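Note that one protein chain of the assembly has been removed; the remaining protein chains are unaltered in position.
Each chain carries a letter (A and B) given by its place in the written order, and its residues are counted from 1.
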Amino acid sequence: MSTQPRALIVLNVASVALLAAAYYASLVYAPLEAVMGQVQRVFYFHVATAWVGMIGFVIAAVAGIVYLWKKDLKWDSVSLAAVEISLVFFFIAIVLGSIWARPIWGTWWTWEPRLTTAAILQMIYMAYLLLRQGIEDPEKRARFGAIYTLLGGISVPVTFISIRIFRSIHPVVIGAGGAEAQGSFSMAPTMVQVMLFSIFAFSVIFVTLFWHRLRLGSLESRVEQLKLKVMQ
Amino acid sequence: MSENPIQNTSAQRPGENYFGAVLAVAWKDLAAELRSRELLSAMLIFALLVILIFNFSLQLDRTTRESVTAGVLWVTFAFAGTLGLNRSMAIEKDRGCLDGLLLAPVDRSAIYFGKAISNLAFMLIVEVIVLPVYFILYNPRNFFNPGFLGIILLGSIGYVAVGTLLSTMAVQTRTRDVLLPILLFPLVIPVLVSAVQASMGFLSGQPFEEILPWLNLLLVYDVIFVAAAFMAFDYVVEE
Partner (left out) sequence: MIVVKKLVKRFGLKTVLRGLDFAVEKGEFVALLGPNGAGKTTFLRILASLSRPSLGMVSIAGYALPAQSAAVRRRLGVVSHMPLLYGDLTAEENLQFYGRMYNLPELPARVDEVLEMVGLSARRRDLVRTFSRGMQQRLAIGRAVLHDPEVILFDEPYTGLDQDASEMLDGVLRRVAAEGRTVVMTSHDLARAGELASRFDILSRGVITASASQASLGKGNLLDFYKQALGA
């Protein structure tokens, strides 16, 4: 019971191997992009981490809905695990994006719709964690958390649209109007392969971490249960 | 069970009057507030202070003002708004009144709408006072045009719709006083962006077609979030 299940151990090994392979693929195997040069290699991990981060937030919102429906705290731990992991990956994605943007767009940060929305999404999920911290009763914590992820899930697309309109009719100061155009490139077939492989690798890593986090959650609640038993 | 005789008296029990309950909740908030003026005066003084601070930090001279008036006003309303939302819900929580409301035989959403109406009223009252003051201080152009005032109403509705729901949540947590703005601001960014842009459009006399997307966005946000809060409120007050 307390040791890791066999499948999880396999996943651990697979994750490390895939991460190493993804490094190799993106840093060595992928061809050098003609215009942008080496910095373009950041792109593979950027897309993959952003992808995994997004998936996590979707899982969190869906698990929130299921929780409100089924009232089973299991779904709440799914939600929490997804948010925690996604926050980290999303942060990595934003940092990698910044590293790429510096030479390409000439700035670490621009108020481009996707970037801005990503930052706001981060804020929403940090607020989510703060909200949870302030509540003792696990059921209430789960309920409020679910409602908040839901509201976040609704507001993020609206935020994205609003910033998009904002950009399209607002003069842009930094980075010129073609921030999206600037730095876009057509991918060679090998690049597509590497990108897909990175996405796959990070998906597996996500699943592994997710499983660990869920396991941690259930171990935590077992400890709580045992504590309560001892106290009685 | 042997309780059948009771059913007779039950038949005479009055049913639910949804709108009556909504108005009752809003009425008692307004009646109490018009007497104590605690919440309104706090919101108002805070709002004026925010403008004062903006005056010095942004150096609101004639040219700067043209471009930042809408932003200054909306930031002021948003900040003063959290103050009011927090207080309005704390009154319910502190003396157990929220339980009293929940004991009433009406759908919980009636309580939400009642609170939202009074919160909106407080916000509009503050705005009605702050706007002329701002006008006197800075004399902006096109200030009292119906489009601008309409945007202020729409923006306030969206802000209060989400704010009332979140303040009901925040007030039930340990960290309640600090939590509301943190929960609220990331969710109301669309309201603030579109309200500021639309306000700016009206103030600078842009053609209506350029303002229209913002107006639409505000309307969509208001509708979506009033509906979402209506559905979610039950979960926020149940135990």
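Everything that follows uses one rule, which is that contacts are C-beta pairs under 8 Å (C-beta built on N, C-alpha and C of every residue); 3 or more make two chains touch, one makes a residue touch a chain.
What you see is a predicted model, and the numbers here were worked out from it, not measured in a lab.
Peer 1: Going by the contact rule already stated, which one of B:91, B:116, B:130 or B:211 would touch the omitted chain in the full complex?
Peer 2: From the options B:91, B:116, B:130 or B:211, the contact with the absent chain belongs to B:91.
Peer 1: Across the whole complex, list the residues on chain A that are touched by the chain not included here.
Peer 2: These residues touch the chain not displayed: 73, 137-139, 221, 224-225, 228.
Peer 1: Using the document's contact rule, name the residues of chain B that touch the chain not shown here.
Peer 2: Residue positions of chain B that touch the missing chain: 1, 3-4, 6-7, 9-10, 13-17, 20-21, 23-25, 27-28, 31-33, 35-36, 91, 95-97, 99-107, 238-239.
Rule of thumb we're sticking to: only the chains that are shown with their structure count from here on.
Peer 1: Taking each chain's centre as the mean of its CA atoms, how far is chain A from chain B in angstrom?
Peer 2: 32
Peer 1: Touching residues of chain A toward chain B in the complex: what are they?
Peer 2: 68, 120, 123-124, 127, 130-131, 133-136, 140, 143-144, 146-148, 150-152, 154-155, 158-159, 161-163, 165-166, 169-170
Peer 1: Help me check something: in the complex, which residues belonging to chain B touch chain A?
Peer 2: Spelled out, the residues of chain B in touch with chain A are 162, 165-166, 169-170, 172-176, 179, 182-183, 185-190, 193-194, 197, 210, 213-214, 217, 220-221, 224-225, 228, 232, 235-236, 238-239.
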